[in-house]
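Report on the following structure.
Shown here: the complex without one of its protein chains, the others still in place.
So, subunit A:
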Amino acid sequence: MALRKVKGNLERMFDKNLTDLVRGIRNNKDNETKFIAQCIEEIKLELRQENISVKANAVAKLTYLQMMGYDVSWACFNVIEVMSSTKFTYKRIGYLAASQTFHPDTEVLMLTTNMVRKDLNSQSQYEAGLALSGLSCFISPDLARDLANDIMTLLSSTRPYLRKKAVLMMYKVFLRFPEALRPAFPRLKEKLEDPDSGVQSAAVNVVCELARKNPKNYLSLAPVFFKLMTTSTNNWMLIKIIKLFGALTPLEPRLGKKLIEPLTNLIHSTSAMSLLYECINTVIAVLISISSGMPNHSTSIQLCVQKLRILIEDSDQNLKYLGLLAMSKILKTHPKSVQSHKDLILQCLDDKDESIRLRALDLLYGMVSKKNLMEIVKKLMIHMDKAEGTSYRDELLSKIIEICSQNNYQHITNFEWYVSVLVELTRMEGTKHGPLVANQLLDVAIRVAAIRAFVVAQMALLLDNSHFITGFSQRASMCEVLFAAAWICGEFSEFLTDPKATLEALLRARVSTLPGHIQAVYVQNIMKLYGRILTSSGSDASMDEDMVAKAAVEEVSEMVAARLPSFVESSELEVQERASCALQLVKFVQKQLTKGQAAGLGAEIVSLFDGELNPVAPKAQKKVQVPEGLDLDEWINEPPPSESSDSEPEVQRPSLFATGNAENAYVESYQSSKPAELTQEEVQRNREARQQEQACNPNYLKGGGKLESKSGMFDVAEVPVAQLDLPVALKIPGLASSDHYLQKQKQTSSKKKVSTKKKKKSKKHKESSDEEELAAPLHVVNTDVGEMPEGATLSDGMDDDNNDLNDPHRALDVNLDEPLRAEETLPVRSHREAVKFEVTGEKKAKKKSSKKEEKVKKSKKQPIMMDLLQNGEHTNAPTEEPSNDFWLDHAEYEAMPDTSQSKLQVEENEKPKKKSSSKTKEKSKEKKKKKEKKVINEDSLVSSLAVEAPTFVPDLKQTMSNKDKNVLICTRPILTGSQLLISVEVNNTTTSPLRSAEISFSKNVELELIPDGLTTTEFGSYRFPQQFPPGCFTFPLLFNVANVNRAYSVKATLIFNLESYQDKIDLAVAVPATLFLKPAPISGSDFAEKLANGEMQHLSSRKFESSKSFQQALSYCLAYFYLVEQVGDTASLAAQNPQGRNVFLLIKSQGTSLSLDGKSDNQELIENVVQSLQTVLAV
């Protein structure tokens, strides 16, 4: 028995291992498939063996085959077997196979949960690492939910190797299980300050990814990142941080101002191109977000542009490319700065690298002016002739049109030139932009009335020579131009020199090979022309007598009636319908003619097509109200089975509506209405069409006269095969050439230099005398936005919401500053994690609305930070809960010294700043100690800034403790809307949790607690549902305030069980009346008027001695008031309470005394406000 086993094993030793497989594949190049099929059979046998090493070998081979494109999903279960091996060697193979072959939808994944969990918690860090790496490739929503907690535990692993992997892994968990984000975020935030730089950088990566998608939730992290940015030297991380700031600044311009300086320094100093590039990108983002109000604004732009120029001039193609890319971002907001580098950009158009030329093209639209437009377009046309790939040619074509049509053709001085450019573009083969050219022709013809005669003449020529356009390939989208040509000739038929010839061109038999919608337009315009001919062949009244005219009309009618039937036979319903109508109409006219009653008929037919066609606004279609009872989503017919998306790209029809969306809808409806299968008849018709196409194609050798026998309606003479045109002879006589306008422009401009204006005019006349008459130099362009349905305006917020519903980041858009709710924990958690939260979040959101107004008024900044009043420690007390607003506002102080401040003061301010840096270091050293001792001080940078600030900011924080001083409570009242929020932070320094905590309030009718998440006990107190583990935790208490005109003192008692005894803390939270005030921006004149008209009748004045300087007192007031005016040591302030009551305050400093004069429309309010202020500001 044992012997047989050994023997079996020995045989297996001759199995192919991975190297043999690879070698075998390389040696069997000719019959690779056969060899591999054989190998897969072997592998299947091996997988049936019980020996794990054989299985692992088989799985390794499968992984290789998977890479070669073979399906190995059948072996999923075996992969899991190998993954679950206890041996690291096999586990490694198993996890590799899993990460390559599994995906989130793999069904066997649910079997792996426990195994992966075991590996994650493995003693060996490399096993856990394997699990993390593997998991990152195949994590499913279920796995994410079940393993989130285990991965989060790894965040606090002692081994940095695992911490950094776990941090990165958390991002994948968030994507699949968004509920994990809020509970896990505090821990992730801690990792930003991890001692290991790898972990730190991983955390930065994750937050950066999260923030790029939902930046607003991460604004509060700005101080942390700012510190990292200014201290770190790790370029990998710096790039991510700077990118993150790029995402944040659009939301917070003040952040941008703070960033400019460090970023410019980096730009100057760094030698790493990737970092330089990222800095420039973020500076650009910053400058876009703060479009004005920066003193050194233009220097930053200049610096960026200079650096970019260096990049573009570099011989490295990559840098050149990126330089151009970044340049195009600047172009949007600062076109002038880029324009000065026009030479360089034009030079890049000649670069041998197509990608670079494309980027240069992007920039071109900002480079053109009235003067150089013709020249640049000429250059592009030459490029287009030389271009090899169609995609580049297409790009060129669309760019030419984009450049010319921008801003309603603002750069075009000569529309004849533009029309001839467009006509030249129609000769481009194989481009997909036919509809674009067609639209331009239509647009120009409609908008520029003066050019119509010229356009019509050109279009008539095009129609007459349509075989040039359709001749080569039926699929070419350029035949769309015929759509435009037919329409223009019909609509503006009064400009046609020979309407009959054009009519004939429209009626030619080969027209029936055109796409249906073009034929339909043909039919319609045939009728327009027909009507025109009827009216123009002599005056209607005299027609009956004038035999010549009558004969002519009869002849035309004959022709139309004879040719229209070919349209009636069209397979396109639209064409059929229109043609039938038209045919009957013509027949009717014929009848009347024979009866001799045709007088006035022409005018009547023309009146069918009466009316001016105006441009339609881009969004007009969208704005049309859907009539009641019409369900647009309902199927009219059962939808046909969807076809595979691999089918050939549709030749897009020209959009009748300018909006992109309408176009899509149009195409969609077109696609969905497409029949799933071709009927016999259609097959036949397709074949005919194909034959005709072949017939029209001079390169196709057609067989005999089959064609004529097939359908009699073809006029052999009309079939253009006979004209064996060579591409060289492709010039249509009479078609204008754009070059000739360019030359003319050059000539005139060169003459301009020598001659005076008058002379120039006469010379110009002479010159153009031999040419066809030039159109008026300035064509009037109808630049109306276009017509809109009644009652709709363009500015309506109808912007396309491109948010993809499936984007996992949508679910990650959660407010991270909000306190965690009790139920918000990761699954499989036995107790609630103590998580700190920042109360500033809600307040900030509220602030935002008022912030905008402030900015308009360019008001003074207003520090939000509250100061501790009672203990008077404000000058050196480290501030808790760093407020972003304050952090940012301080930046403003630095960036824009107040104009009223003298130079001396500025210098004074700078001195302590130097000190501050050293203090910062000290502070950060102290930081750790403080963390243990007191409430966590998040950011030493912020605190040191607060210390240095010459301001005196309100802080309503109060600290209380129990008798043993081992449980501390910190309270702070905050106004949120019209509600009062008291944030209570409990610092439990003992080792045991606080249990059955209850809070009771002394009665106050005007304050009512909203017991959110608390349960009411029978004794009128409130019980907390959870127990509080040792450490810091915060809970909010929210109150409805009945009277916002007064100050409050909220008294409460917190009772809890600690270890075996009951303990309590008495809380007393002072809420000053000023807390309910908000700065109310008001102009000086309004302010004076309100005071004068007696609205503010109630007043209250106090004068008292104060140790505070005027600046300190003012800065305190500015937390609640808007600064209307400041003259020396006197300031006028304005504020409003939630009820909309106004409070005006005049604050004056006279020596050591301060005087406050308050006025308001409410007596109680003003008394209480002045009283509250006095309490703080008096000695």
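Definition applied: a contact is a pair of C-beta atoms (placed from the backbone, for glycine too) under 8 Å apart; a residue touches a chain by one contact, two chains touch by 3 or more; residues count from 1.
Rule of thumb we're sticking to: contacts and distances are computed from a predicted model.
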Name of the absent chain as recorded in UniProt (options "Origin recognition complex subunit 1", "Serine/threonine-protein phosphatase 2A 55 kDa regulatory subunit B", "AP complex subunit sigma" or "Large ribosomal subunit protein mL49"): "AP complex subunit sigma"
Residue of A:L96, A:L331 or A:L816 in touch with the missing chain, whole complex considered: A:L96
Full-complex contact with the absent chain, from A:C39, A:M169, A:A184 or A:A549: A:M169
Among A:V79, A:I239 or A:I330, residue touching the chain not depicted: A:I239
Check each of A:E42, A:E313 or A:E354 against the chain that is not shown and name the one that touches it. A:E354
Tell me where the left-out chain touches subunit A, residue by residue. 2, 5-6, 9-10, 13, 18-19, 22, 26, 51-54, 60, 63-64, 67-69, 71, 73, 87-89, 92-93, 96, 99-100, 103-105, 124, 126, 129, 132-133, 136-137, 161, 164-165, 168-169, 171-172, 198, 201-202, 205-206, 209, 212, 234, 236-237, 239, 243, 246-247, 273-274, 277-278, 317-318, 320-322, 352-356
